Every structure is written in C-alpha cells, then in structure tokens.
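Can you read through this structure? Questions will come right after.
Left out: one protein chain. Kept in place: all the others.
Chain IDs A and B follow the sequence of writing; residue 1 opens each chain.
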Amino acid sequence: MLQVPRLLDLLGVFVFAVSGALAAGRKQLDLLGVLVLATVTAVGGGTLRDVLLDRHPVAWLADPTYLLVIALAAAATVVWTRTRRPPWYAILVADALGLALFAVMGAQIAEQAGVRSLAGISVLGTMTGVAGGALRDVLSAEIPLVLRRGNLYASAAIAGTLAYGVLERLGVPSSVAALVGMAIVAGVRFASIRWRLSLPTYAVPHPTDEYPAPGRE
Amino acid sequence: MLQVPRLLDLLGVFVFAVSGALAAGRKQLDLLGVLVLATVTAVGGGTLRDVLLDRHPVAWLADPTYLLVIALAAAATVVWTRTRRPPWYAILVADALGLALFAVMGAQIAEQAGVRSLAGISVLGTMTGVAGGALRDVLSAEIPLVLRRGNLYASAAIAGTLAYGVLERLGVPSSVAALVGMAIVAGVRFASIRWRLSLPTYAVPHPTDEYPAPGRE
Partner (left out) sequence: MLQVPRLLDLLGVFVFAVSGALAAGRKQLDLLGVLVLATVTAVGGGTLRDVLLDRHPVAWLADPTYLLVIALAAAATVVWTRTRRPPWYAILVADALGLALFAVMGAQIAEQAGVRSLAGISVLGTMTGVAGGALRDVLSAEIPLVLRRGNLYASAAIAGTLAYGVLERLGVPSSVAALVGMAIVAGVRFASIRWRLSLPTYAVPHPTDEYPAPGRE
C-alpha cells in the first residue's frame, strides 16, 4: 500500500487552496470569502468522501495543520498578486499533480474503507479530486467548471483511478498501481491541455409548452 | 412492512437519471456533466437521507448496480435524443411514479432508522424524493425548481408521506399504508399537472437603505 507522504498531501492542499483563493479574487469576495473558498476547494472533496464513507474524524478536524496550510496559501496568494501576475502556468501544472495525488489517494482510501467495486472506488477517487473545486464553483454561483466543456479534468481522474483499480486486480502491487494511476491522471490532463482535447457536449432543446416535463412546468 | 422490490427501486433510479441527463443537455454540459447530473439526480436524495440518518454503507457504494443503471440511463438518453424528441409525457408520468416510490420508501427507511415523529419521517421521505433534483438544479446554477411556483411536486410527496404515517399510526398495516401513500403522491402530482394546480407564491420587498437587514447589508 502506498503511504502518501504527509508532505505531498499538504502540498496538494496548498495548491488547491491557491486555486480557491484565486477564484475568490475573480469574484471580488472579501478576505473571509477568500479563506472560505480556499478551505472548501482544498478539503471539500476529501471531506465529502469521508462523510460518504463514514470515516471519522475528518482529517482537517483531527489535525489543525491542514487549516494552517490553507491560511498560509490564501495569505500567500493575496500578497503575491498585489504586485505580480499569478504564475498561471505553474499553477496549472501543480493543480494537475494535486489532482493526480488526491484522486488515486481517494481511491485507495475508499478501498480501505470497504468499497469493493471498481466503479465505486473510481467515483470516490474522482470525487476526492474534483468535488472541492465543484463546491467552490457552487459557492461562486456558477455551474461547476468540471461539468462544462473544457480540457479533460474529471475524465483524467476517472481514467487514472480505473487504471489503478484494474492493475491492482491484475496482481500489480498497490504502490506500483498507484504510481501508474497518478501518471495517467497527470498525463491525460497535460495532453488535454497541450492538444486542447475535450469531451463532446450534449444538447437537448427545452421542452415546449405542448410537452410539459419534470424539468419545466 | 412493504419490501420495495429491487426492480422497482432500480426503475426509479433509471427514471431520475434520465431527468438528470436531460437537464445536463438543456445546459449543454459535456458528457461527463451528463453522467454527474444523472447520478446526482438519481441517488442524491437517498444519499442525503442516509447521511442524515447515519445509515452506512450508502446504497450505491455497496452495490455497483446503481451506478451501472445510471450510466445506462444517461447513455440511452443521449442516444435517443440524437434522432428523436424526448418522450416528455412518458417521462413526466414515470417521474411521478418514481417520486411516489422514493418518498414513501424514504419515509419507511426513516422509521426503521428510529425517527419517531410524523414530521420527521415526512421530511426525510420528501427529501428522498426531491433532494436529488434540487441538487441537480444547484449544480446547474439555478434556484431549485421544487422551491419555485409550479405544479405540485414536493407538496405531493409531503401529502403522501403524511398519509402513510397517519394511516400506520391508526393501525393500518404498513404495506397498505405505503400503497395508499404512493397513490396519493402520484394522484396529487397527476391532478396538479392536469388542472395546473400550484401553491401561492410569497413576495416581500427588498429592505430599503433605511432598513438594513440580515439579508442585505
């Protein structure tokens, strides 16, 4: 079993918190809003996973280091952007690595908590990686970016967590499967940015007055 | 105690997943968004109920059949609407039956989990039926349809779950009470569509500058 080093985990939290703080800045929230969006983005996915799995205590309640790292990330973001442009490209790369880490780690945690099916661990792993950002967008009153057409993000997490689960079922050692899974998440993500890959969108017209529907009355 | 046949439960999941997939299509989300909205609509209400009741493991984590049915429903919706108009009327009817099933089943599960009050089981039953759709709307950055003026939907679920609880307290066998409760949910729903019944809306002006309020500062 791969023991994700604590330092890596906190680095992932830092990166996701920066992404949340920047989102707050784009919405011109106040400093408290910055802190809340940073927190939600950084720990929202893992918290949702833990609540669904009944894993308690939730990590950031048991260990205040998480909240400290998030506060530092939010402060660093605010101070940095006073004088400089955010290093968008570096953030993009760091975010992809954070996604890879959180998704595969989330899948492993789901397994340890007793989830057996490949679909179950992939959904929980992907949720660990993307639900924080989705919650950030909901609090910003926007349709979550992860649901809209864009470069592959959740799809990368799905591919990597599925690969992790399949390899493990084939007898590959868990730590090797995890590393391959993370490489696939990051690789798919980078490839989708480089070559502007995206999933097709799905469009259906609104029901007309003649045809009432559950979604329109 | 009525044992809801597994097939009926999965049919309800299928119908709600179709409703979520169609909502994704109206928002022109990508294929992943279709899958996520289908899932959230289909299992969101039951999952919220289970988390509030501390019932674990959550059904769709323990049994991957749920996720499979949802994926099939999403795929069928996308393929069908490529060439044909969604069968709005059939969906409307199926959705009402799904609502009836989920609401009364949710009330029964709340009872089994130890909720004693009529209000408590009615709230949890109604939540089982409508929270998935509300979450679908929140993820679509819209005010949940269920809170806005429209044909009776949550009100139908409230009426049916209350009837179920009252009948049971009067000594009616639980399975009979459940069938009557479901008939009331579906009946109120169909009647409200047929005769365009709706609850009155409530309007209050925004506070003015002279009168600050918690909701406006």
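Going forward, a contact is a pair of C-beta atoms (placed from the backbone, for glycine too) under 8 Å apart; a residue touches a chain by one contact, two chains touch by 3 or more.
For clarity, every value in this text was computed on a predicted model and none was experimentally measured.
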item	value
Option from A:L11, A:A76, A:I91 or A:V166 whose C-beta touches the chain left out	A:I91
Interface with the undisplayed chain - residues on chain A	19, 21-34, 36-37, 39, 47, 51, 54, 56-58, 60-61, 64, 67-68, 78, 81, 85-86, 88-89, 91-92, 95, 133, 138-141, 145, 150-151, 153, 193
Residues of chain B (touch criterion as defined above) contacting the omitted chain	51-54, 110, 114-115, 117-120, 123-124, 134, 138, 141-144, 146-150, 154-155, 158, 198-207, 211-215, 217
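One rule holds in what follows: only the chains that are shown with their structure count from here on.
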item	value
Between chain A and chain B, centroid-to-centroid distance (C-alpha), Å	27
